[in-house]
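For this depiction, one protein chain was excluded, whereas all remaining protein chains were kept in their positions.
Moving on, here comes chain A:
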Amino acid sequence: MASGREPGTPPPSRWAATRRLGLGNPRARGGARRWRQRKRSPSTVSCAGSSWPGLAVTLGSSRLHRRPGGLCESEPQPAPRLVAAGDAGVSEEDAEGREERKPRARGRPAAMSLAAEAFVSQIAATEPWPENATLYQQLKGEQILLSDNAASLAVQAFLQMCNLPIKVVCRANAEYMSPSGKVPFIHVGNQVVSELGPIVQFVKAKGHSLSDGLDEVQKAEMKAYMELVNNMLLTAELYLQWCDEATVGEITHARYGSPYPWPLNHILAYQKQWEVRRKMKAIGWGNKTLDQVLEDVDQCCQALSQRLGTQPYFFNKQPTELDALVFGHLYTILTTQLTNDELSEKVKNYSNLLAFCRRIEQHYFEDRGKVSSSVKSS
């Protein structure tokens, strides 16, 4: 017979052809297909009514999620780069706050191009602020540190000033859930935005802004003062937390690693300390003593106090994001117990700053039935 097959032999398997074509094990292919389908399932983040079911778009920061095997790289990517928010979604559903997956800080995400950012902010502009917006930070009682608490409080104050409802949720792995690795981050609709700067822009895209009434020179001043606070106050807080031996040993290590079992708590704490120390050395703070750092804090508070003068807010009648940022940092410094009180003493020297904090706390937090967070060392 022309077919060349001996009678009695089984017909050639239909998989043999595929194997000859080099397509590998079709069972594995089928498995891969099933796996891809699972990844695209809408069970991750609930995006009711969104046009991108199952995926979350991050504004200002997006990443290509790396699963083992690097399957993402072979998939065609629609523009803008969308995030399979499997991690964020799954972690959010967990009510116990346990960490769902290993820390992913070593992943190599890709960033959005400028065109993609414009596209995403257009998406942001079309939807109004939902009722269920949430802000994620670390555990308030046992884990959160001074600088993170200050940042989180600043964002909460800013959103209160804009009259936008926000619910604060504490998760042990908030730092890893965040798209940029920094807390706090907000989850609004189907978007995740972290850090005060991008959040202010995001809120502006939705149509709420506190600094619209300022002219160009005042906007420049506001940006300059926000950089001053970030440059001096935030860096001083980081220095105190991670480079001052007494504080590190007594407070920071214990708090930072508290949700994790031994030895992970020590490893993560040392790793973070190494990262922060490297950064301090790069910007020239590595050789500073604690006294010099406290002097810098004093200088910064003096500048803020002189700028504030006798006005209720930094730009007279209306609060802006600068007020939120300053409030977040100063209030946290004043209400956090550290090994010594020198940092809060420096702030207490300026009575108008104290009055400023009290005013914002009363107006935006107590009046609305919320108690502002204060961190006590355990």
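We adopt the following convention: a residue touches a chain if its C-beta (ideal position, glycine included) is under 8 Å from a C-beta of that chain, and two chains touch if they have at least 3 such contacts; residues count from 1.
Basically, contacts and distances are computed from a predicted model.
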- line: Matching the hidden chain's UniProt record against "Arp2/3 complex 41 kDa subunit", "Origin recognition complex subunit 2", "Metaxin" or "GPI-anchor transamidase" returns "Metaxin"
Statement: By the document's definition of touch, the residue of A:123, A:251, A:304 or A:324 touching the omitted chain is A:304
Message: So one chain is hidden, and I want to know which residue out of A:201, A:230 or A:265 touches that hidden chain in the complete assembly.
response: A:230
- prompt: Which listed residue, A:127, A:221 or A:342, touches the chain dropped from view?
  reply: A:221
Query: Mind pulling the chain A residues that touch the left-out chain?
result: 61-63, 108-112, 114, 179-182, 216-217, 219-221, 223-225, 227-228, 230-232, 278-279, 282-284, 299-300, 302-304, 306-307, 309
